[in-house]
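Presented below is the structure to which this report refers.
Only one protein chain is missing; all other protein chains are in place.
The first chain written gets the first letter, and so on, giving A and B; residue counts start at 1 in each chain.
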Amino acid sequence: MLWKKQIPLAITFIMGVILGIQYFVPHRISDNLFNTYVDWGIVIGIFGGILAFISFYRVHYMRIKKKAPAWPYSVVAIGVSLVMILFGFIQGKETGTVFSNMYFYVLVSIEGTMFSLLAFYISSAAYRAFRARSVQATALLIAAVIVMLGRIPLGEPLSVWKLIWPAAPSFADIANWILNVPNMAAKRAMLLGIGLGMMMLSLKIILGIERSYMGSGD
Amino acid sequence: MHITSNPWIWIGVFFTFSVLSFLYKDNPFYKLAEHVTVGVSIGYFIVIWWTNTVYPRFIIPVFENHHFILIIPAILGLMMVLRIVPKWSWLSRYAICFTVGGGAGMGIPRSMQTSVLRQLQATMLPLNLSTTAGINNIIIFIGVLAVLIYFFFSKEHKGVFGGAAKLGIWFLMVGFGATFGYTVMARLSLFIGRVLFVLQDFLGIKLAG
Partner (left out) sequence: MKIDRRVIYLIIALAMILPFFFPMGLPIPATKEVKSVYNYIEGLTSNDVVIISADFDPSVSPELLPMFDAMFRHCLRKGVKVLVTSQMVQGPGLVEPIIHEAAKEYRKTNGVDYAFLGWQYGYSLVVINMMENLKQTYPTDYYGTRTDELPILRRVNNYEDYDLITSITGSSTYMMWLMYAHEPYNVPVACGVTAVSAADVYPYIQSGQFIGMLGGLKGAAEYETLIGEKRMATMGMEAQNWAHIAIILFIIIGNIGYIAIGRKKRGA
C-alpha cells in the first residue's frame, strides 16, 4: 500500500505545492527547479509515448492471432504502418517523399473526409431537430440565423432594408454586435466558472481527493 | 478539365469516395479506409516521435552532451509503459503523479491569472448611457453577472435572484445561438475542402478565386 498508494500521492502533493509556490518566487533556485521539472516532464512524456504504439501493435496482433472478425484489416493496418516507418527513416520526411505523400494523400484524405460527413449530418439535423419549441429556443435560433447570415458574403446583399435606410446595420453588423456583446458576456461568465473549476480540480488532485488519474486497483 | 496522372492524387480520391460511401451505408471500402488511416497515423507518429523528440531531446543530450541526469526521467517514462502489465501497472503511478502533480501546481496560479483575474479586470468597464460603447458595456456587465447568478445553484432561483437567473438564461441562449451559427460554417468547410481537392487537384478544373 505504501509503495502503491501513499508514496505516489505524496509525490503528487509535493510536486503540486512546489510548482504552485514556485510561480511566486523570483529566485534563481526557483527558476532552475522549474526548468528541471519542465525538462524532466518532456523526457517522461517522450518515453511514455511508447505506450501508444505498443497498444496499437498489441491490439491488432491479437486480432490477427485469434482470427477475430475483420482480422484481414488488421494486417492492412500493421502493414501500412511499417511501410510509413520504412520510408520515413530511409527516404526522409520532405515534400515529395513516400512518407509525405502517404500522409497528405492517404491520412489527410481519409481523416478530412470522415469529418466532412458532419456537413451532411448538420444539414439533416437542421431539418429534423432544430425546433423553436420555446421562446428561449426561438431566441437561440434567431441569433444563430443572424450570425450565419452575418458570416457569409451574401449577408450584405441580403440586408435589403439598407436600400431604404443605408445607415442601418446589416446582418454582418448585427452578427458582430451579437458576438462582441451578449455572446461575449455569456462566454466570459462561463470562462470564470471554468477557471475557478480548473483551480478547484487542481487543488483536489494535489490534496489527494481526486485520484482517478492514478488508475484503478489498490 | 484535365484529369491528373499523379497516382497519389488518385489514391487520395479513392479514399475520399471510400469514406463518403458511408453516407449510403457501411461497407468494406469504408472499413479499409478506417484501418489504413490508423496504420498511417501510427507509422507517421513513430517517425516524427523518433526524429523530432527522442533523438534531439534524449540521444544527443545524453550521449553527446553527457547530461546523464536525463536517464532518471527516461526510466520514469518507461515505467509508464508498464501500465499495460496488470501486475506492474502500479509502477506507472510514479511518473503520472510527478507530471500530474506538477501540472496541477503549475496550473493554479496561471489559470487564476488567465481565466479569472484578467477576465474580471476586463469586465470593469466604464458604464454610461451617453455612448454606444457605454451602453454595450452596461449590457456586458449585466450579462456577466446574470449568467454567473444562473450558474450559482447553491441558492434557490426565486424572487430577484430568480429573475436575474432567467435573464442569464437569455444571454446563454443568444451565446449558444451565436456558437451554433458559427459552427455551421466549420462543418461545411470540412466538406468544401474535399470538394476543392477533387475538383482542382484531381479533375484539374481551374476555379476562379
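Assume a residue touches a chain if its C-beta (ideal position, glycine included) is under 8 Å from a C-beta of that chain, and two chains touch if they have at least 3 such contacts.
Worth saying up front: this structure is predicted, and the values here are computed from it rather than measured.
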Touching the missing chain are A, B
Which residue among A:K93, A:K162 or A:R211 touches the omitted chain?
A:K93
In the complete assembly, which of B:I3, B:I72, B:V85 or B:L196 touches the absent chain?
B:L196
Looking at A:I7, A:L51, A:I152 or A:L196, which residue reaches the missing chain?
A:I152
For chain B, which residues touch the unseen chain?
23-24, 41, 44-45, 48-49, 51-53, 55-57, 60-61, 103, 106-107, 110-111, 113-114, 118-119, 121-122, 140, 175, 178-179, 182-186, 188-196, 199, 205, 207-209
By the contact definition given up top, give the residues of chain A that touch the hidden chain.
23, 34-35, 38-39, 41-42, 45-46, 49, 92-95, 100, 103-104, 107-108, 111-112, 114-116, 119-120, 122-124, 126-132, 141, 145, 147-149, 151-154, 156-157, 172, 176, 179-180, 183-184, 187-188, 191
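What we mean here is this: only the chains that are shown with their structure count from here on.
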Complex contacts: residues of chain A adjacent to chain B:
3-4, 7-9, 11-24, 37, 39-56, 58, 70, 73-74, 76-85, 88-89, 93, 99, 101-122, 126, 136-137, 139-148, 150-152, 175, 177-196, 198-199, 201-203, 205-206, 213-215, 217-218
Give every residue of chain B touching chain A within the complex, in rising order.
8-9, 11-13, 15-16, 18-20, 22-23, 31-51, 53-54, 57-58, 70, 72-74, 76-78, 80-81, 83-84, 86, 89-90, 92-112, 114-116, 119-120, 122-123, 136, 139-148, 151, 168-185, 187-188, 190-191, 193-194, 197
